[in-house]
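The complex appears here without one of its protein chains, the remainder shown in place.
Coming up: subunit A.
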């Protein structure tokens, strides 16, 4: 397996010669969370967060680039000690590995024409025509929390974008990353923007992305969770996130 040394964080450079405390499996093909540069370096939000967490825990870390398909086996076979690769916390995965608390959760957001709505309160959107993809968590969320809107169900997100630009729906509700890269960053998305709250409610939206560890490493798991809380409190988390996203990537507390 191709291993890759990343420059250790600044505070550790002086003693970089010592053995690594932790090896972390990263992925490298999921921009902007992790991507491989032309030089073969893995960079991105996941990697910056990994470095910040290691720094916070006072450990030196080595990033191990691992294919997504083999990333859980790599952890179980001791090829690395943790997975920081935008891995969503799911019940299925919980049966094999353990997770820290989430370190981000692409929230669900509303998008509408610039300035069309002041906020995303249920009263503000009452009577609006809202488009969602059929059968998604977003449909459940809208039906549960916004009973007074007129809901339109689309087979694909692209059809929903078409109808927003045509003016058939007033508002779309979908995953923030999907909207940001799939619509707002494109030419068709000009004049539209996210507004109101960014939603990440476990009941509707799941548990977000966590750091995967072996089930017996409960101490490491708790250390990661504590470190996530610490870098969020210190403002370091927000500083990193600001380099990649112009909205709240952590989601609801």
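The working rule: a residue touches a chain if its C-beta (ideal position, glycine included) is under 8 Å from a C-beta of that chain, and two chains touch if they have at least 3 such contacts; residues count from 1.
Convention: contacts and distances are computed from a predicted model.
The listed choices are "Amino acid ABC transporter membrane protein 2, PAAT family", "Octopine transport system permease protein OccM", "HEAT repeat domain-containing protein" or "NADH-quinone oxidoreductase"; the UniProt protein name belonging to the chain that is not shown reads "Octopine transport system permease protein OccM". Only one of the listed residues, A:101, A:163 or A:207, touches the absent chain: A:163.
The hidden chain makes contact, of the residues A:58, A:73 or A:155, with A:155. Across A:34, A:51 or A:139, the residue that sits in touch with the chain not pictured is A:139. Against the chain not displayed here, subunit A makes contact via residues 131, 134-136, 139-140, 152-155, 159, 162-163, 166-168.
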